[in-house]
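Let's look at subunit A:
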Amino acid sequence: MRRPRSRIAAIALKEFWHILHDPRSLTIIFLLPVIQLIMFGYALNLEIQKVELAIIDLDRTPASRELIQHFEGSPFFEVMAFRAPISQIETLFLRRKARAVLIIPADYSRQRQQGTTVDLQLIIDASDPNAAINISNYCQQIVEAVPTTRLAPPPAPFEVKSTIWFNPDMKSAYFFVPGLLALLLVMISALLTSVAITREKETGTLEQLLVSPVTPVEIILGKVIPYVLLAFLDGVGILLIGVFVFQVPFTGSAVLLAFLTLLYIITALSLGLMISTVTSTQQVAMMAAQSATLLPTLFLSGFIFPLRSLPWILQLISYIVPARYYLVIVRGIMLKGNTLPQLITPALFLMGLSTVLLIIAGKRFKTTLEA
Partner candidate 1 sequence: MMASGENTLPIIEIQQLKKRFGTITALDGIDLHIYPGEIFGLIGPDGAGKTTLIRILCTLLLPDAGRVQLLQHDVVHDVQSIRRFLGYMPQRFSLYPDLTVEQNLNFFADLFQVPPSIRQQRIQQLYHFSRLEPFKNRPTRALSGGMKQKLALSCAMIHTPKILILDEPTTGVDPLSRQEFWHILHQIREGGTTVLVSTPYMEEADQCDRVGLMYRGKLIVVDTPQRVRQRFPYPLYRVWGQDTYALREFFQNLETVHSVHLFGDALHVAFTQPPVPSDWKHWQLTSHQQIIRWQPIEASVEDVFLEMMEAHS
Partner candidate 2 sequence: MNQRKPAIVAEHLTRRFGTFLAVDRVSFRVYEGEIFGFLGANGAGKTTVIRMLCGLLAPSDGNAWTAGFNVRTQVEQIKQHIGYMSQKFSLYEDLTVRENLAFYGGLYHLRRDQIQQKKQQLFQQLELAAFETTLARDLPLGFKQRLALSCALLHDPPVLFLDEPTSGVDPRARRDFWGLIQSLARSGKTIFVTTHFMEEAEYCHRVAIMHEGKIVAMDTPETLKARSRKSSMQQVFVSLIQQQLTES
């Protein structure tokens, strides 16, 4: 006698039917990441260009003009001369006429000729601190590039020469594509499963499901399977855009990335499922899924801020943010060409995290309607 289809398969099949019957949601699932990626791609551009720089030249010598020319030649700065008294600088910032002011002291050329240290004063509007740091760095670079003619300076005892690896051009696409992959995958996956059960709670169909002999494990697994596939396709789409549109290199193994991405997706889907077992409406579930994924992934995964710069308590919390591990994996495989042995720790962490989440979801899933 043929055995009936397993209950897990029955539920998975039913979820597929729902997905197919709802082309609008399907479009959103696939279109949303593309739109977000492109939006982030152009908005999240961290390279600063055309910073308005006011220069107050108190020296007015050929040497000071040479320095100014170096600034004018840089694509980072839009230089304007400023002749007002120094006390007026603040109004420049308040009116957003300039983001930085460089003051060349009156004894600039004399100091240079003497070969002593030159004191240039740089005042930066640091209301955007990241930009301020960048501006300061760029200025430094330009000033250092000015050839010290005539008198050779005494040779420095040692010299720091940094070489940047893996992202030699410091392209921000290298940085945001893996980050966005991590962010979009976790957000979409958690969202998909968080509404999967609450929707049935709202429409009342869960009541009918519960009175059948189906077990929580069967419901949960049956609900995860179709969405693993959906989210995986999403991930592939994001990666393709990253590699072909934003030119992010892919140096490692695609198979390994696919495998570990599946693991990450399962972790995120489990998170969504856990949320859906403790919420009763789709709306609350969606909000919970979003707050559990968006901000933690942005701030506590190493996506934007290095984890070490976080306060210890946030560092501790970051251990349960799945994107923390996945970022190591994606960056590792795409940019560094890491292999599995080098990524075994984050992979194991993800596995542990998804197991714990699934167990909680299974335990919290009520087979009664008791509140």
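Note that in this section a residue touches a chain if its C-beta (ideal position, glycine included) is under 8 Å from a C-beta of that chain, and two chains touch if they have at least 3 such contacts; residues count from 1.
Selection rule, in plain terms: all candidates are chains of the complex that A comes from, given by their letters.
Just so it is clear, the model here is predicted, and its values are computed rather than measured.
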Options 1 or 2: the chain contacting subunit A in this complex: 1
Sites on subunit A touched by candidate 1 in the complex: 1-7, 9-11, 13-14, 17-18, 21-22, 203-215, 367-370
